[in-house]
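The other protein chains are all here in position, but one chain of the complex has been omitted.
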Amino acid sequence: MSKKIVSIVLAIVLVVSLSLVSCSTPGKSDQTAAQTTANSSDQKAGSAFTGNESQEFYMVTFVSGYPFWKDCYNGFKEAGALYGVKTVYGGTTEYDVNAAITALDQIIAKKPAGIAVTAMDAKAYAPSINKAIEQGIPVITFDSDSPMSKRISFIGTQNYSAGVTAARYIGEKLGGKGKVAALTTLAQSNIKERTDGFQETIKSEFPGIELVQVADAGTDQVAAATSAANLLKSNPDIQYLFCALVTASVGAQQALTEAGKKGKVKIVAFDTDTVTLDAIKSGDVDASISQAPWAMGYWAMNYLYFIKNGLVNPVDNWQGKGYPAIPVTADSGSTVVTKDNADNFYTPEN
Amino acid sequence: MNKECILKVEEVYKSFPGTLALKGVSLEIKKGEIHSLVGENGAGKSTLMNVISGVLHADKGRVFLQGKEVYFHNPNDAQKAGIGFVHQELALCPHVSVAENVFIGRLPQKNGIIDRKKLYKLTEEVLAPFQSVIKPEQKVSELSVAQQQVVEIAKALSLNCKLVIFDEPTSSLNESEAQALFKIIRDIKSKEISVLYISHKLSEIFEICDRITILRDGIKIATHNISETTSESIVTEMVGRDLGNLYPAKSSKKGEPILHVTNFTRKNKFSNISFNLNEGEILGLSGLVGSGRTEVVRAICGIDPFEKGGVSIRGKHIKLNNYHSAIQNGLCYMSEDRKLDGLFLNMSITHNIIAILLDKISKRMIVPKKQTIILAQKYQKKLNIRYADPGQKVNSLSGGNQQKVMISKLLAINPGIIIMDEPTRGIDVGAKSEIHNMLRELCNSGIGIIVISSELPEIVGVCDRVVVMHEGMMVSELTGEDVTSEKIISSISSTKVS
Partner (left out) sequence: MKSSQGSIKRVIHGIRGFKESTVILIIILLCTGISISAPIFLSLDNLKTTAIGLACDGIIGIGMTLSLISGGFDLSVGSVMGLSAVLTALFAGMGINIWLAAFLAVAISLIIGLINGILIGKVGLNPFITTLGMMSIARGGVFVLTQGTSLSINNADQSFRFLGSGNLFGIPVIAIIFIVLAILGDFMVRKSSPAMKVFYVGSNEKAAILSGINTGKVKLYVYLFTALMASLAGILSLSRFGVATANMGSGSEMRVISAAVIGGAALAGGEGSVFGTVLGVLLLSIINNALVLFNVSVHWQNLIAGTILILAVTIDLLSHKRKNK
């Protein structure tokens, strides 16, 4: 009998700790110094900057630990702070479409004020996004779009053109002649677009450059390192390695060091997380293509706030009438980050 | 001569939820004596042993070691105080060397690293009195069961104990290994170290023990000097009733052969084994552990492979591709190790009993619950199995009752011939007797019975005819009056090579 009581007590502890944890975790809702800043300096826009603090805006991602999303959320959060509303970082840590969509649906069921979501799979996300729109919840997609859905707008890097930028940078550096390879992932559509942009630009604009292999970086940097090592073994004379995502470049750096090829093979990476920036400054990575994660998050939040609070009002019921009031897609742009400008890209610690 | 008392247990009580296991038991063990403790399963022997060796704490009562009262919080305390234990299920680490087992927890060190040279030397010294071929570096898993037991004894003695407890030490030993053990025990006695010897085998107890204490239902019934008592009276005291003859009456009938085995051969295991089993008689297969009896019998039943051999049942030649076809023909085998491959320990009594019968008893692939319970109750009555609820898991039953469940499993398919391998291993006298009587009943009702046993008294007491095997070959066949321990032993030893 006593063991049964222990079980019940433990179960109660379970429930209590869940609720307690929800009160104490930092990510619950971010309302950084909202009221004070709003009251003091930004009064010029009038009521726009004293928002309704009961409004909750969600950013929904997948593989939520990925540092890129953190930058996106920083932008999102700052915009939210501007208005004094609550922002929440949600989604799933997994790389599984079922887990991602279940998380999204559960957030939709909470009837939030607005959702910024990145779509792991464009077609799979459409029904859930549409459901949210139909329930009157504004939805903006960022970074990975779901164009066939009813989402109001998409802000993101045109992955394809980012790949083009990378190809052109390398093409220029090599003077139009040489051997390169690419390390990418097979399963994500946005990464695939970068690789496509890279591949096709090399083919069409730099015929003197041979793209010897496009390899799979696998699920994490360890797998990427192995992949890169194999690539180097079979193609020891490549000059540039294009890494379409962060795990690929981290793994590739390791592989190069271990193969003793550091400096001989140059890496062009993607994104501007601290590790990559440090690598650029130290010379382990030659350059990186920065998307604009902060911008995506920041402007997505701005759009959502405006739409939710009816600040966009060219005509009554503009959405129902199909009156264009908000850009449907916006290119948050991409830049080449090198040693010269790397310092500008570090995110301040939040 | 009133020798000094090394261990005194005074009015010990111990209860578990639902049972009072020890009801005021008192015991005295003298210095340098070999004292045996007997009782049926459930009498309280294990509980008493566990209290003495510090595994359990008594609810009431006191324990004195060399006149001083002691209280053991855990087995370590008991060990430090000088009580050694040689377990029935040996408590050694098989993947580790002999030396590291003997000195577990107290390995000699030099600058924080194990001093292997010293360790092996110390181990050699500890093993010396046993005159064994065991090397300190050997892995325990490479040793035979008897050798492992020697290691465990050596370990206990190296801890300078004043009392060594042996729990069913000969259950996995053959005759010569048992004799070697007895020599070791006598050596221990000569060093004025006491021995507490727990066993079901009265013949052994009468061979080496000085005194005997009988427990029944948690109470001490009596303590006797071995020289002043007989095994019959001990059994009566253990069981609480007169068992009458230890073994049921034999039969002199000789019926038609129901099983005819010819020229069974398998390289390196057995060769040219041929025998008959006749209706109305119990056939015994005797021999030393390792003589190949189990292997032959498993081959006959189609479980293990064989190279040559023929089987016919009631005149019909049978093809044995697998055990399933043997069962179809009414021939079945009951294994010697119920825990290893005889029972499904975590499953209920009913499920165990219907295991072989499953397909026959199922209607349209559904297992009929009511019918299976009725079947279980039928066997409970028939074999006098003691349980509270047929849904009980088998591992909650005593050894004797587990054995009975295993027998029920075979009886449930109404076999024509049952081959039982060590049918009463590890069970107490009362249950043993029940099983022997049941075997005779089954035989009389027309079922063919073959018994493999390493216990000579059992073979001699139960079987009408005995086939003796040694090192894979048949050495003799004894009938009627010739079925005696002496004739069996002599047929083995007369063919011994070494």
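Going by the order they are written in, the chains are A and B; count residues from 1 in each one.
Convention: a contact is a pair of C-beta atoms (placed from the backbone, for glycine too) under 8 Å apart; a residue touches a chain by one contact, two chains touch by 3 or more.
Just so we're clear, the structure is a prediction, and the values are computed from it rather than from any experiment.
Q: Among B:87, B:250, B:378 or B:393, which residue is in touch with the absent chain?
A: In the complete complex, the chain left out is touched by residue B:393.
Q: Pick from A:55, A:92, A:118 or A:272: which residue touches the chain that isn't shown?
A: The single option touching the absent chain is A:92.
Q: Which of B:114, B:289 or B:303 touches the chain that is not shown?
A: B:303
Q: Identify the residue among A:101, A:215 or A:285 that touches the chain left out of the display.
A: A:101
Q: Which residue, B:356, B:427 or B:462, contacts the hidden chain when the whole complex is considered?
A: Among B:356, B:427 or B:462, only B:356 touches the chain that is not shown.
Q: Of the residues in chain B, which ones touch the absent chain?
A: 17, 303, 322-324, 327, 333, 335, 340-347, 351, 355-356, 358-359, 362, 365-367, 369, 393, 395-396, 409
Q: List every residue of chain A that touches the chain not included in the displayed model.
A: Listed in rising order, the touching residues are 3-4, 6-8, 10-16, 18-19, 21-22, 25-29, 61, 64-65, 88-99, 101-103, 105-111, 120-121, 123-124, 127, 185-189, 192, 216.
We take it that only the chains that are shown with their structure count from here on.
Q: Compute the distance, rounded to whole Å, between the mean C-alpha positions of chain A and chain B.
A: Measuring from centre to centre gives 69 Å for this pair.
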